[in-house]
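The complex is shown incomplete by one protein chain, all other protein chains being positioned as in the whole.
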Amino acid sequence: MNQVGVETKTEMVTVYIMGQAYKVPAGLTILKAMEYAGFRLTRGVGCRGGFCGACATVYRLPGDYRLYADLACQTPVRDGMYLALLPSTPAERKPYDLRKVKPGGETLLSLYPELARCVACNTCTKACPQKLEVMDAVQAALRGDVAQVAELTFDCLSCGLCTLRCPAEIPHYHVWQLSRRLYGAYLAPKAEHLRRRLQEMREGKFQAELDRLMSLSKEELRELYKAREIEPE
Amino acid sequence: MAAELRLSRENLNAPFVRKVEELSGQNVFACYQCGKCSASCLFAEHMDLLPNQVVRLVQLGDEGVMGARAPWVCAACLACSVRCPRGVDVARIMEALRQLGLRRGLTPVELRLTPDLPQIALVGAMRKVTP
Partner (left out) sequence: MNRLVYFPGCALKDQAQGYEAATLAAVQALGYAVQELPRWNCCGTVYALAQDDLMRHVGPVRNLIRAQEQGATELLTLCAMCYNTLSRSALFVRNPENLRRINAFMDEEEDYRGGVRVLHLVQWLAEIGPERLARAANPGLQGLRIGAYYGCTLLRPKEVAVDHPEKPEIMEGILAALGAEPVLFPERVECCGAYLAVTRPEAVRLRVGSILLSAAHHGAELVVTACPLCHFNLRERRPLGAPRLPVAYLGEVLAWALGTQPIPEEIARTVGVRR
(Lines give C-alpha, C1' and ligand atoms only; values in the text may rest on other atoms or scores of the structure.)
Protein backbone atom coordinates (compact mmCIF):
# COMPACT_ATOMS: atom_id res chain seq x y z
CA MET A 1 0.00 0.00 0.00
CA ASN A 2 1.32 3.41 -0.74
CA GLN A 3 0.30 6.62 1.00
CA VAL A 4 -2.93 7.09 -0.93
CA GLY A 5 -3.99 3.52 -0.30
CA VAL A 6 -3.47 2.16 -3.79
CA GLU A 7 -2.12 -1.35 -4.04
CA THR A 8 1.30 -1.25 -5.74
CA LYS A 9 3.51 -4.13 -6.46
CA THR A 10 7.20 -3.61 -6.15
CA GLU A 11 8.92 -5.05 -9.13
CA MET A 12 11.49 -7.63 -8.03
CA VAL A 13 14.66 -8.71 -9.78
CA THR A 14 16.96 -11.65 -9.19
CA VAL A 15 20.60 -10.99 -8.42
CA TYR A 16 23.35 -13.49 -7.64
CA ILE A 17 25.42 -12.29 -4.73
CA MET A 18 28.62 -14.28 -4.28
CA GLY A 19 26.99 -17.14 -6.17
CA GLN A 20 23.66 -17.24 -4.37
CA ALA A 21 20.35 -16.05 -5.90
CA TYR A 22 18.30 -13.37 -4.10
CA LYS A 23 15.10 -11.60 -5.05
CA VAL A 24 15.41 -7.89 -4.37
CA PRO A 25 13.34 -4.84 -5.32
CA ALA A 26 14.31 -3.28 -8.63
CA GLY A 27 15.84 0.15 -8.40
CA LEU A 28 17.93 -0.51 -5.31
CA THR A 29 21.63 0.10 -5.47
CA ILE A 30 23.81 -2.97 -5.17
CA LEU A 31 24.69 -1.92 -1.63
CA LYS A 32 21.06 -1.57 -0.53
CA ALA A 33 20.16 -4.77 -2.32
CA MET A 34 22.79 -6.65 -0.38
CA GLU A 35 21.46 -5.25 2.86
CA TYR A 36 17.93 -6.09 1.79
CA ALA A 37 19.13 -9.64 1.16
CA GLY A 38 20.39 -9.78 4.71
CA PHE A 39 24.08 -9.01 4.46
CA ARG A 40 25.38 -6.91 7.31
CA LEU A 41 28.22 -4.92 5.82
CA THR A 42 30.93 -3.85 8.19
CA ARG A 43 33.52 -3.63 5.43
CA GLY A 44 33.03 -2.55 1.86
CA VAL A 45 30.87 0.39 2.80
CA GLY A 46 31.57 3.90 3.96
CA CYS A 47 30.11 7.14 2.74
CA ARG A 48 27.26 5.62 0.67
CA GLY A 49 27.63 8.66 -1.53
CA GLY A 50 30.22 7.64 -4.13
CA PHE A 51 33.13 9.41 -2.47
CA CYS A 52 35.03 7.04 -0.24
CA GLY A 53 35.77 4.21 -2.65
CA ALA A 54 35.11 1.48 -0.07
CA CYS A 55 32.40 -0.34 -2.01
CA ALA A 56 34.27 -1.61 -5.07
CA THR A 57 32.23 -4.27 -6.81
CA VAL A 58 32.55 -6.40 -9.92
CA TYR A 59 29.67 -7.93 -11.80
CA ARG A 60 28.55 -9.56 -14.99
CA LEU A 61 25.21 -9.36 -16.78
CA PRO A 62 23.51 -12.25 -18.50
CA GLY A 63 24.53 -12.67 -22.12
CA ASP A 64 27.49 -10.28 -21.81
CA TYR A 65 31.11 -11.44 -21.48
CA ARG A 66 32.29 -8.21 -19.94
CA LEU A 67 33.33 -7.99 -16.31
CA TYR A 68 32.02 -4.65 -15.12
CA ALA A 69 33.49 -2.77 -12.20
CA ASP A 70 31.73 -0.07 -10.26
CA LEU A 71 30.79 1.30 -6.85
CA ALA A 72 28.05 -0.68 -5.06
CA CYS A 73 26.56 2.47 -3.55
CA GLN A 74 26.13 4.09 -6.97
CA THR A 75 25.06 1.21 -9.19
CA PRO A 76 21.46 0.01 -9.44
CA VAL A 77 20.87 -3.75 -9.55
CA ARG A 78 19.80 -5.32 -12.82
CA ASP A 79 17.94 -8.52 -13.34
CA GLY A 80 20.26 -11.48 -13.55
CA MET A 81 23.31 -9.61 -12.29
CA TYR A 82 26.14 -11.74 -10.88
CA LEU A 83 28.14 -9.76 -8.41
CA ALA A 84 30.83 -9.78 -5.78
CA LEU A 85 31.81 -7.03 -3.39
CA LEU A 86 35.56 -6.48 -3.12
CA PRO A 87 35.99 -4.77 0.21
CA SER A 88 39.71 -4.27 -0.14
CA THR A 89 42.51 -4.55 -2.64
CA PRO A 90 45.72 -6.01 -1.33
CA ALA A 91 48.42 -3.56 -2.41
CA GLU A 92 51.51 -2.40 -0.64
CA ARG A 93 52.02 1.29 -0.04
CA LYS A 94 55.74 1.93 -0.03
CA PRO A 95 57.15 4.06 2.77
CA TYR A 96 58.91 7.30 1.84
CA ASP A 97 59.80 10.59 3.43
CA LEU A 98 58.09 13.25 1.38
CA ARG A 99 60.73 15.80 2.36
CA LYS A 100 63.51 13.65 0.99
CA VAL A 101 62.19 12.47 -2.39
CA LYS A 102 62.34 14.30 -5.70
CA PRO A 103 59.19 15.05 -7.73
CA GLY A 104 60.09 12.97 -10.78
CA GLY A 105 60.15 9.62 -12.47
CA GLU A 106 63.12 8.51 -10.43
CA THR A 107 61.01 8.53 -7.25
CA LEU A 108 57.97 6.89 -8.80
CA LEU A 109 60.01 4.18 -10.49
CA SER A 110 62.28 3.39 -7.61
CA LEU A 111 59.33 2.97 -5.25
CA TYR A 112 57.07 1.30 -7.80
CA PRO A 113 59.31 -0.26 -10.48
CA GLU A 114 56.37 -2.41 -11.57
CA LEU A 115 55.09 0.66 -13.43
CA ALA A 116 57.49 -0.49 -16.12
CA ARG A 117 55.36 -3.63 -16.59
CA CYS A 118 52.37 -1.79 -18.07
CA VAL A 119 51.38 -3.36 -21.40
CA ALA A 120 49.05 -0.50 -22.35
CA CYS A 121 46.03 -2.80 -22.40
CA ASN A 122 43.72 -0.12 -20.99
CA THR A 123 41.98 -2.61 -18.69
CA CYS A 124 42.45 -0.20 -15.79
CA THR A 125 40.71 2.61 -17.65
CA LYS A 126 37.74 0.38 -18.41
CA ALA A 127 37.50 -0.63 -14.74
CA CYS A 128 37.57 2.87 -13.27
CA PRO A 129 34.18 3.94 -11.83
CA GLN A 130 35.38 7.54 -11.87
CA LYS A 131 36.00 7.34 -15.62
CA LEU A 132 39.58 8.45 -15.22
CA GLU A 133 42.14 7.93 -17.98
CA VAL A 134 43.98 5.47 -15.79
CA MET A 135 46.30 4.06 -18.43
CA ASP A 136 47.34 7.54 -19.52
CA ALA A 137 48.20 8.26 -15.89
CA VAL A 138 50.34 5.10 -15.68
CA GLN A 139 52.08 6.13 -18.87
CA ALA A 140 52.67 9.63 -17.52
CA ALA A 141 54.11 8.08 -14.34
CA LEU A 142 56.39 5.89 -16.43
CA ARG A 143 57.82 8.90 -18.17
CA GLY A 144 58.15 10.79 -14.91
CA ASP A 145 55.48 13.43 -15.50
CA VAL A 146 54.32 13.82 -11.90
CA ALA A 147 52.18 16.89 -12.59
CA GLN A 148 50.28 15.08 -15.31
CA VAL A 149 49.67 12.09 -13.04
CA ALA A 150 48.36 14.35 -10.29
CA GLU A 151 46.10 16.11 -12.76
CA LEU A 152 44.70 12.93 -14.29
CA THR A 153 44.05 11.23 -10.95
CA PHE A 154 42.65 14.09 -8.93
CA ASP A 155 39.25 12.36 -8.68
CA CYS A 156 40.59 8.91 -7.74
CA LEU A 157 38.72 7.32 -4.83
CA SER A 158 41.30 4.62 -4.17
CA CYS A 159 38.65 1.99 -4.78
CA GLY A 160 41.36 -0.30 -6.13
CA LEU A 161 39.39 -1.68 -9.08
CA CYS A 162 42.08 -0.78 -11.60
CA THR A 163 44.68 -2.41 -9.38
CA LEU A 164 42.72 -5.65 -9.18
CA ARG A 165 42.26 -5.84 -12.93
CA CYS A 166 45.77 -4.87 -14.03
CA PRO A 167 47.75 -7.71 -15.64
CA ALA A 168 50.95 -5.85 -14.82
CA GLU A 169 50.07 -5.89 -11.10
CA ILE A 170 50.60 -2.17 -10.62
CA PRO A 171 49.23 -0.64 -7.37
CA HIS A 172 47.83 2.37 -9.18
CA TYR A 173 46.16 4.29 -6.43
CA HIS A 174 49.27 4.33 -4.26
CA VAL A 175 51.21 5.77 -7.18
CA TRP A 176 48.51 8.38 -7.65
CA GLN A 177 48.59 9.37 -4.01
CA LEU A 178 52.37 9.67 -4.06
CA SER A 179 52.21 11.76 -7.23
CA ARG A 180 49.61 14.11 -5.83
CA ARG A 181 51.67 14.53 -2.68
CA LEU A 182 54.79 15.23 -4.71
CA TYR A 183 52.82 17.66 -6.81
CA GLY A 184 51.46 19.45 -3.78
CA ALA A 185 54.81 19.55 -2.01
CA TYR A 186 57.05 20.56 -4.91
CA LEU A 187 55.30 21.47 -8.12
CA ALA A 188 52.04 23.26 -7.39
CA PRO A 189 52.33 27.02 -7.07
CA LYS A 190 52.61 27.92 -3.38
CA ALA A 191 49.37 29.17 -1.81
CA GLU A 192 50.27 32.59 -0.47
CA HIS A 193 47.16 32.93 1.74
CA LEU A 194 47.87 29.55 3.33
CA ARG A 195 51.42 30.57 4.10
CA ARG A 196 50.19 33.79 5.67
CA ARG A 197 47.56 32.03 7.75
CA LEU A 198 50.09 29.49 9.02
CA GLN A 199 52.36 32.33 9.98
CA GLU A 200 49.54 34.01 11.89
CA MET A 201 48.82 30.77 13.71
CA ARG A 202 52.44 30.38 14.64
CA GLU A 203 52.47 33.95 15.90
CA GLY A 204 49.54 33.14 18.20
CA LYS A 205 46.91 35.29 16.54
CA PHE A 206 44.16 32.78 17.36
CA GLN A 207 45.43 31.66 20.73
CA ALA A 208 42.99 33.69 22.82
CA GLU A 209 40.03 32.41 20.83
CA LEU A 210 41.24 28.82 21.18
CA ASP A 211 41.78 29.19 24.89
CA ARG A 212 38.25 30.50 25.25
CA LEU A 213 36.82 27.50 23.36
CA MET A 214 38.84 25.10 25.48
CA SER A 215 37.39 26.56 28.66
CA LEU A 216 33.74 26.12 27.59
CA SER A 217 31.49 23.38 28.96
CA LYS A 218 29.94 20.70 26.79
CA GLU A 219 26.58 22.52 26.90
CA GLU A 220 28.06 25.84 25.88
CA LEU A 221 29.93 24.15 23.04
CA ARG A 222 26.73 22.53 21.84
CA GLU A 223 24.94 25.88 21.75
CA LEU A 224 27.81 27.45 19.93
CA TYR A 225 27.80 24.66 17.37
CA LYS A 226 24.09 25.06 16.71
CA ALA A 227 24.51 28.78 16.22
CA ARG A 228 27.47 28.42 13.84
CA GLU A 229 27.46 30.18 10.53
CA ILE A 230 26.69 27.87 7.66
CA GLU A 231 27.71 28.63 4.13
CA PRO A 232 24.66 29.16 1.92
CA GLU A 233 23.96 26.21 -0.41
CA MET B 1 69.34 -30.31 -16.22
CA ALA B 2 68.75 -33.99 -15.98
CA ALA B 3 71.79 -35.95 -14.82
CA GLU B 4 71.16 -38.54 -17.45
CA LEU B 5 69.28 -38.18 -20.70
CA ARG B 6 67.67 -41.08 -22.43
CA LEU B 7 67.25 -40.75 -26.15
CA SER B 8 63.85 -42.04 -27.07
CA ARG B 9 60.98 -41.38 -29.36
CA GLU B 10 58.97 -40.20 -26.32
CA ASN B 11 61.55 -37.59 -25.43
CA LEU B 12 61.70 -36.23 -28.94
CA ASN B 13 57.93 -35.89 -29.08
CA ALA B 14 57.56 -34.74 -25.51
CA PRO B 15 54.94 -32.04 -24.86
CA PHE B 16 57.80 -29.85 -23.65
CA VAL B 17 59.50 -29.90 -27.03
CA ARG B 18 56.25 -29.23 -28.82
CA LYS B 19 55.46 -26.36 -26.47
CA VAL B 20 58.87 -24.76 -27.08
CA GLU B 21 58.32 -25.13 -30.81
CA GLU B 22 54.86 -23.64 -30.54
CA LEU B 23 55.95 -20.64 -28.46
CA SER B 24 59.09 -19.95 -30.46
CA GLY B 25 57.61 -20.72 -33.85
CA GLN B 26 60.88 -22.55 -34.61
CA ASN B 27 61.67 -26.06 -35.71
CA VAL B 28 64.22 -26.93 -33.06
CA PHE B 29 65.31 -29.98 -35.05
CA ALA B 30 66.54 -27.77 -37.87
CA CYS B 31 69.60 -27.06 -35.71
CA TYR B 32 72.62 -29.16 -36.71
CA GLN B 33 74.80 -28.03 -33.83
CA CYS B 34 77.34 -26.02 -35.77
CA GLY B 35 77.76 -23.65 -32.82
CA LYS B 36 77.63 -20.44 -34.80
CA CYS B 37 75.08 -19.03 -32.37
CA SER B 38 77.43 -19.63 -29.48
CA ALA B 39 80.29 -18.05 -31.39
CA SER B 40 78.14 -14.98 -32.02
CA CYS B 41 76.78 -14.68 -28.51
CA LEU B 42 78.40 -11.85 -26.60
CA PHE B 43 77.02 -13.11 -23.32
CA ALA B 44 78.00 -16.78 -23.60
CA GLU B 45 80.80 -16.20 -21.10
CA HIS B 46 78.15 -15.52 -18.46
CA MET B 47 76.10 -18.60 -19.30
CA ASP B 48 76.27 -22.10 -17.87
CA LEU B 49 75.25 -23.62 -21.21
CA LEU B 50 76.19 -22.31 -24.62
CA PRO B 51 73.26 -21.33 -26.85
CA ASN B 52 73.78 -24.35 -29.11
CA GLN B 53 73.76 -26.60 -26.04
CA VAL B 54 70.48 -25.04 -24.97
CA VAL B 55 68.99 -25.92 -28.35
CA ARG B 56 70.43 -29.43 -28.12
CA LEU B 57 68.87 -30.04 -24.73
CA VAL B 58 65.53 -28.81 -26.02
CA GLN B 59 65.82 -31.28 -28.91
CA LEU B 60 66.38 -33.99 -26.35
CA GLY B 61 63.37 -32.93 -24.34
CA ASP B 62 65.23 -31.87 -21.20
CA GLU B 63 62.93 -29.53 -19.29
CA GLY B 64 65.69 -28.64 -16.87
CA VAL B 65 67.01 -26.23 -19.47
CA MET B 66 64.33 -23.70 -18.41
CA GLY B 67 66.06 -23.41 -15.07
CA ALA B 68 69.55 -23.11 -16.54
CA ARG B 69 71.19 -19.70 -16.36
CA ALA B 70 71.60 -19.31 -20.12
CA PRO B 71 68.10 -18.27 -21.22
CA TRP B 72 67.98 -15.72 -18.42
CA VAL B 73 71.32 -14.18 -19.34
CA CYS B 74 70.30 -13.86 -23.01
CA ALA B 75 69.84 -10.18 -23.89
CA ALA B 76 67.70 -10.89 -26.96
CA CYS B 77 70.26 -9.05 -29.10
CA LEU B 78 69.50 -11.44 -31.99
CA ALA B 79 73.15 -11.83 -32.99
CA CYS B 80 72.63 -15.61 -33.03
CA SER B 81 69.37 -15.36 -34.91
CA VAL B 82 70.75 -13.39 -37.85
CA ARG B 83 73.78 -15.66 -38.14
CA CYS B 84 72.28 -19.14 -37.87
CA PRO B 85 72.95 -20.92 -41.18
CA ARG B 86 69.83 -23.05 -40.66
CA GLY B 87 67.57 -20.07 -40.13
CA VAL B 88 66.78 -21.00 -36.54
CA ASP B 89 65.77 -17.95 -34.52
CA VAL B 90 67.62 -18.97 -31.38
CA ALA B 91 66.55 -15.84 -29.49
CA ARG B 92 62.96 -16.98 -29.90
CA ILE B 93 63.82 -20.35 -28.39
CA MET B 94 65.41 -18.51 -25.44
CA GLU B 95 62.27 -16.41 -25.07
CA ALA B 96 60.05 -19.50 -25.21
CA LEU B 97 62.11 -21.05 -22.40
CA ARG B 98 61.82 -17.89 -20.29
CA GLN B 99 58.09 -17.64 -20.90
CA LEU B 100 57.50 -21.30 -20.08
CA GLY B 101 59.63 -20.97 -16.98
CA LEU B 102 57.82 -17.84 -15.81
CA ARG B 103 54.45 -19.45 -16.40
CA ARG B 104 55.52 -22.40 -14.29
CA GLY B 105 56.58 -20.15 -11.44
CA LEU B 106 60.32 -19.88 -12.04
CA THR B 107 61.83 -16.47 -11.30
CA PRO B 108 65.54 -17.14 -11.23
CA VAL B 109 66.60 -13.56 -11.91
CA GLU B 110 66.99 -10.86 -9.34
CA LEU B 111 66.37 -7.28 -10.44
CA ARG B 112 69.23 -5.08 -9.34
CA LEU B 113 67.49 -1.75 -9.24
CA THR B 114 69.35 1.52 -8.95
CA PRO B 115 67.64 4.91 -9.12
CA ASP B 116 69.54 5.98 -12.23
CA LEU B 117 68.22 3.18 -14.46
CA PRO B 118 66.27 4.56 -17.41
CA GLN B 119 62.70 3.42 -18.11
CA ILE B 120 63.70 1.59 -21.26
CA ALA B 121 66.01 -0.66 -19.26
CA LEU B 122 63.36 -1.35 -16.62
CA VAL B 123 60.61 -2.04 -19.13
CA GLY B 124 62.89 -4.37 -21.08
CA ALA B 125 64.07 -6.33 -18.06
CA MET B 126 60.60 -6.59 -16.54
CA ARG B 127 59.18 -7.92 -19.77
CA LYS B 128 61.90 -10.51 -20.11
CA VAL B 129 62.32 -11.84 -16.60
CA THR B 130 59.20 -11.12 -14.55
CA PRO B 131 56.02 -13.17 -14.89
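Order of writing sets the labels: A and B. Residues in every chain begin at 1.
Just so we're on the same page, contacts are C-beta pairs under 8 Å (C-beta built on N, C-alpha and C of every residue); 3 or more make two chains touch, one makes a residue touch a chain.
The structure presented is a predicted model; accordingly, all values stated were derived computationally and were not measured.
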item	value
Full-complex contact with the absent chain, from A:Val119, A:Ala185 or A:Leu213	A:Val119
Of A:Pro25, A:Pro167 or A:Gly184, the one touching the omitted chain in the full complex	A:Pro167
Residues belonging to chain B that touch the chain removed from view	22-25, 42-43, 45-46, 72-73, 75-79, 81-82, 89, 91-92, 94-96, 99, 109-113, 116-125, 127-129
In chain A, positions touching the absent partner	105, 118-122, 125-126, 135-136, 139, 142-145, 167
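Everything below uses one rule, namely that only the chains that are shown with their structure count from here on.
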item	value
Distance from chain B to chain A - Cα centre to Cα centre, in angstrom	44
Contact footprint of chain B on chain A as seen in their complex	105-106, 109-110, 113-114, 116-117, 142-144
Residues of chain B that touch chain A when the two form their complex	111, 113, 115-117, 119, 122-123, 125-127, 130
